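Okay, handing you the structure first.
Only one protein chain is missing; all other protein chains are in place.
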Amino acid sequence: MNAQTAAGATATPFLAELQTLEQCRERIDRAWPLMTELYPVCRSITGAGVRMTLERVAAGIPLEITEVPSGTPVFDWEVPREWNIRGAWIDDENGRRIVDLRDHTLHVMSYSTPVDAVMTLDELKPHLHSIPEHPDWIPYRTSYYRENWGFCLSHRVLAGLRPGNYRVRIDSSLEPGSLTYGECVIPGTSSDEFLVFTHVCHPSLCNDNLTGIALASTLAAGIRASARPRLTYRFVFGPGTIGSIAWLARNESRVDRVRFGLVLGLAGDRGPMTFKRSRRGNADVDRIAEYVLRTAGTQGRVIDFSPYGYDERQLCSPGFNLPVGRLTRTPNNEYPEYHSSADNFDLIDRDALAESLAASARILRIAERNTRYVNLNPKCEPRLGKRGLYGATGGRHPGEFEHALLWILNQSDGSQSLLEIAEKSGLPFELIAAGADALLGAGLLRPENT
Amino acid sequence: MNAQTAAGATATPFLAELQTLEQCRERIDRAWPLMTELYPVCRSITGAGVRMTLERVAAGIPLEITEVPSGTPVFDWEVPREWNIRGAWIDDENGRRIVDLRDHTLHVMSYSTPVDAVMTLDELKPHLHSIPEHPDWIPYRTSYYRENWGFCLSHRVLAGLRPGNYRVRIDSSLEPGSLTYGECVIPGTSSDEFLVFTHVCHPSLCNDNLTGIALASTLAAGIRASARPRLTYRFVFGPGTIGSIAWLARNESRVDRVRFGLVLGLAGDRGPMTFKRSRRGNADVDRIAEYVLRTAGTQGRVIDFSPYGYDERQLCSPGFNLPVGRLTRTPNNEYPEYHSSADNFDLIDRDALAESLAASARILRIAERNTRYVNLNPKCEPRLGKRGLYGATGGRHPGEFEHALLWILNQSDGSQSLLEIAEKSGLPFELIAAGADALLGAGLLRPENT
Partner (left out) sequence: MNAQTAAGATATPFLAELQTLEQCRERIDRAWPLMTELYPVCRSITGAGVRMTLERVAAGIPLEITEVPSGTPVFDWEVPREWNIRGAWIDDENGRRIVDLRDHTLHVMSYSTPVDAVMTLDELKPHLHSIPEHPDWIPYRTSYYRENWGFCLSHRVLAGLRPGNYRVRIDSSLEPGSLTYGECVIPGTSSDEFLVFTHVCHPSLCNDNLTGIALASTLAAGIRASARPRLTYRFVFGPGTIGSIAWLARNESRVDRVRFGLVLGLAGDRGPMTFKRSRRGNADVDRIAEYVLRTAGTQGRVIDFSPYGYDERQLCSPGFNLPVGRLTRTPNNEYPEYHSSADNFDLIDRDALAESLAASARILRIAERNTRYVNLNPKCEPRLGKRGLYGATGGRHPGEFEHALLWILNQSDGSQSLLEIAEKSGLPFELIAAGADALLGAGLLRPENT
């Protein structure tokens, strides 16, 4: 990536501090406290946990907070009541505390209704959830739309429970309130938008999705620190599913501005980077992400769209069909620690997370710069010599930069983007972008749309 | 196929008794007498043999018989005179009978003109046909459009003939009459047609084409026993080439109703099932048949259209270009027994024939059910839970049916057929069809064209 980056440094100052793996690693280290501080917060799709999370994110980047009242209809759904929890525990008849929310936010099933009762083990058991194959892990369970309560605990503890009476207490509330999401918008010279969506509703799960929150925050901070971009960037931090549904409902009239999009998450495990195509399959973001993964030098893979996963389900529903792909490492459901207490900091590799940051930053950089140009001297080659471009240097070996110029001139009939020229020529995108800058400077190109 | 069929049983009651290999095998056993009774009949492209054949078929399904008079112009051709034969034999000078039509219908060249003469072996020989490489087999020869006569016999007999005088007798007639074909039409709720064509002109050849006749009859009987179908089904039993030409000439103004079609034949040998694409190459029937062969669990193969073979030559001529493919096992000319007396019941494997029946029935079932739908709640996912569809079962494992629902909802923008959704999702067509039924029931879909 070094040579490409060297050329890219000239061509694309945008997100300049996120160009090398070293720079990305340094930014991941700086984002680490955000993750460690957010880890203990008991988040759900509504309530104090989400608000605390967004407040912490807002320490790094400006966030506009939206509260959508419970009961608001959002397409086929309605915003649920707000859930808050103060404590939850089980004592055995000797007063020994078996399970306590204070030990782990996963111990209580999300959206559990209040309980204060004594019951036998047989009565309790249907409300207890564990993972027999991983007896030390606590599972993650929710019951957002069916009133219920439950505890999650390690199978080892569950298996040790003896018959008897148990005192069960869940001090929660499920009351009219609101659903909360936050947005950081960085206006560009164009109203065309790049949308980044990351979910903020999971409690103490690290890969899913403190890594997504960290990535999105770092990217947003990086763009704000760059010169004004061409595209408008919109980062949405919202609860999964109902959050993107609510966001879409409130933004229905303007989503046609979204020209690129990424759902970010599950970004720090050691699995290969995985780009999931948008429903369109051939949107610009699909092509860019495929190029980035293919040329990253790491083992990335690209998979087709399917209608399960995270918020791409809603963003890519047929009534919207937005050009939004998803970038993760190992996808949901495909790693054993998924949705359990084992999705903790041990699962995270800082270099892997840095690599995810580098890939997502490069996707943004290419989207930012991927114009189509028109050669203003299309009949025969122009004389590069009289413009000081013959023998110009800048590539990885003599002649490479000049080859880039010839490729751009030959292909720029308004139909080919710089990325398409990079793919056809086999030259790095950043070198092609630098070549386009040189030709723009020499008055030999104009952007296609002007 | 079991799980698929289980789902399919709910989704597509059409041809319900032809869903499993066992059911198909049972129907083949029931069709066996049709084949054994038709085997000894001396058929040709016109005459009593064809009429007897159609009469026997009409014992199982209603057939509308059409007689096209000799001399009728049919495009570039005209219907030939009618050929009938009462007997044919050769005696040597000792009165020993060398060849007798009563022993095998292949002994006389089809459309042989009458002969009653004594001639030397040298005079006779140009009229004798055998297969030196297979000395025990009798070849099948015809001379429809050039007046001639001939005998076909085993090379062993031919090689044993000694010089001398032979008495030769062919008691045939070639006179104005008519060409006969039969049709069984089963009206559907739509005038869109599925055309099945099978040739009935070959004498005692078993694979070619008693198997095709048996298959078509069984399918027609099966559809008649089902509830009224969506498509109109038209089964044509006609002589090869001139039969399809005559049929096309008489139906020219209405062939645009044919939306799907199959030429059926050579369906019982032990070779792999072979689907030959229509001239269009990408007609719905091509896609359906490819899917059926690919998912059948047997070794099927799909080959491109070429302008030789059976009646697809006419149906796919450029002036018609009908969406008609061809389903056989080993194609014409590609098995040694082809067009010889060795194409007899020994060549036929009842299980292979049952498999051909299962495949063709599934092609019809998918054509019947392969609608495009429009999601009536296209913006974000609808809530399945409030419609009793969340966690609904029906697939091969938990969650599979729900996945089918999500795929259908996501893809149903009116452009994707259920088959395309099945292919994209990797889920069985029958499960997708069952899912579409459930969503129709919940008011979440409408067919694309209404």
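Lettered A and B in written order, each chain numbered from 1.
As a working rule, a contact is a pair of C-beta atoms (placed from the backbone, for glycine too) under 8 Å apart; a residue touches a chain by one contact, two chains touch by 3 or more.
Since the structure is predicted, the reported quantities are computational estimates derived from the model, not experimental observations.
Q: Of the residues A:Ser44, A:Thr142, A:Asn375 or A:Ser417, which one touches the chain left out of the display?
A: A:Asn375
Q: Among A:Leu409, A:Ala422 or A:Ala436, exactly one should touch the missing chain; which is it?
A: Touches the omitted chain: A:Leu409.
Q: Tell me, which residues in subunit B touch the chain that this view leaves out?
A: Counting only subunit B, the missing chain is touched by 74-77, 145-146, 244-245, 248-249, 252, 279, 304, 306-308, 313-314, 316-321.
Q: Go through subunit A and note every residue touching the omitted chain.
A: Residues touching the hidden chain, for subunit A, are 375, 377-383, 385, 403, 406-407, 409-413, 424-425.
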